[in-house]
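Yeah, one chain of the complex is gone here, protein chain that is, but the others are all in their spots.
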Amino acid sequence: MNYLQHRISSGVIALVATWVCWISYTQKPAEAFLFPRVIATLFFVLAVWTFIKALLGRSKVGNGLSIEATKNMLPGIGIAFIYIFFAAKGLGFYLSSTIAFFLLLSFYDPAPNSEPKTWMKRVIITAGFIAIMYALFAVVLKVYTPRGVFM
Amino acid sequence: MKKLIAALAVSLMGLIGTAVAGDYPERPVLMMVSYGAGGATDFQARIVTMTAGNEDALGMPIAIINKPGAGGRVGWNWFATEAEKDGYTLAAYNIPHVVAQSIKGGVDYSTDSFEPIANWGADPAVFVVGKDSPMNSMADVVAFAKENPGKLTFSGAGLFVGHHIAALQIEKAAGVKMAYIPTKGGGAAAMKAVIAGDVMGGVNNLSDAFRAASAGNIKILGVADLERNEFLPDVPTMKEQGLDVDNASVNFRGVMVPKGTPQEVIDKLAATVPEMFKNARVAKRMKAGGSPMHIMTREEVQAMWAARQATLEELLKGL
Partner (left out) sequence: MEFIYYFGEVFTPISMLLLIGGTIGGLILGATPGLSPTMAVALLIPFTFHLTPVHGLILLGAAYTSTVAGGAVSAILLKIPGAPANIATTLDGHTMAQKGEGAKALQLSFISSLIGGVFGVLLLIFLTPVLAQWALAFGPSHLFWLAILGVTVIGSLESNSVVKGLLSGCIGMWLATIGFDDMLGVKRFVFHSSLGGGVNIIPALIGLFAIPQVITMFSKGRYDTSVEQIKVKKHPIGAAFKEVISRKMSLMIGTITGSIIGLIPGVGGQIAGLVAYDQSKKFSPEKAKFGTGHSEGVIAAESANNAMVGPSLVPLLTLSIPGSPTAAVLLGGLLIHGIFPGTDLFDNHPDVAWPFINSMLIGQILMCVFGIYIASFAARVAQVPQSVMAATVLGLALFGSYAVQQSMGDVYVMAVLGTMMYFLERFGFSAAPLVLGLILGPIAEANFVQGSMIAGATDGAFTYFFTGGLNIFLIAIAILSIGYSAWSELSTRKESA
């Protein structure tokens, strides 16, 4: 199972390397791609080497992914994906961070969901986090972050 | 509940209100500089905008953000394609860089992508050599280049920037071939190459060269401008030394907005920004830093952009 994963992953890397090589050697002007060509060639050789090693079943490092871990991470990755790629700009940094932070806490905090105390704690931690971020980035550093719906 | 709805309605109206430019600006304004923090453009941009928060200027501070890379292409490309056109995102322009890069191609902008607001400075290119160089005038440079075609190495801050334009003009005027070496890291890296002797000479900003020369590290042989500069009254222009080089390479720095910005905002900026540059504190700081000022209004800048476009199209034709 682990070997299969190693084969697939190093195969993907070898494919990327081939593609990078292809672009470097076909794009113009050639002088701008001189350095990328050197890198791409090296990248290609090493990636193929790793792939062959994996095919021979000799890649011993790295733990791979278990089904359990994948199941666990999916909701988190889902929230993070929407948060970073859509909500941050659409809803503004502070609103989206508040929502994402609270959702992530609710998903991953092991405390029992049935008790009101748990929820209180989560709300307080979220509020604290946002307050610190606001103080640091908006007040001290004066970074103008996207405001989203709150122009 | 009624109160809540009323409050919502008021805040909604507030939202719509911001879309109308009447009260512009009502929050801090960003200005993008397409060179790194600490470079000549960044340094000057920070000084000329430091009084923006005054009531007689914009009444709101201007914050500088840097998007350096590839001689300014990264920043201006972002500005032309992704910056919001609401007047809250300004950018510093460097002419002839913007014009030369758009003529050369490969970028998503040209002078038509931007609306100039005002110009604050003009920094001519100068030709410099190391302090121990045997060359003491442009005539020496030309003589060396004639004897050793293609062997005179000289640095500048990249391709299709002011320094490169000056280099091309010098080569063309003298009818010689030299080896222009673009450096990564702006004028400072090009200057380092000259001082360290990596190259035999260089084209650099007058402001940076003035400093290096007063520290005794380099000699300045000529100014690529129509007249001598107030900071360097003893250095002759290229024309005085028999090279037909005009002011096409002079690095004009100023403020612009992307095309599509509301006209009221442009008018307001065009009226206030030149006045803001005239502030006495700004002038004092700029002089202290060795940076020549040259304030121009929107109309003057538009004329200058058009003139540069024509000159550079001619110069870069064969490249």
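Should a chain be cited, it is by its letter among A and B, assigned in written order, with residues numbered from 1 in that chain.
In this section, a contact is a pair of C-beta atoms (placed from the backbone, for glycine too) under 8 Å apart; a residue touches a chain by one contact, two chains touch by 3 or more.
For clarity, every value in this text was computed on a predicted model and none was experimentally measured.
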Which of A:13, A:55 or A:95 contacts the chain that the document leaves out: A:13
Chain not shown, touching residues in subunit A: 5-6, 9-10, 13, 20, 23, 27, 29, 31-36, 39-40, 42-43, 46-47, 49-50, 53, 59, 61-65, 68-73, 75-77, 80-81, 83-85, 88-89, 93, 97, 100-101, 104-105, 107-110, 125, 129, 133, 136-137, 141, 143-146
Missing-chain contacts mapped onto subunit B: 30, 36-39, 42-43, 46-47, 50, 65-67, 69-71, 73-74, 77-78, 81-82, 101, 104, 106-107, 150-153, 158-160, 179, 181-185, 188-189, 191-193, 195-199, 211-212, 214-217, 285, 287-290
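We take it that only the chains that are shown with their structure count from here on.
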Whole-Å separation of chain centres (CA-atom averages), subunit A against subunit B: 38
Interface residues, subunit B side, partner subunit A - complex: 15, 18, 27-28, 30, 63
Residues on subunit A engaged by subunit B in the complex (per definition of touch): 142, 144, 151
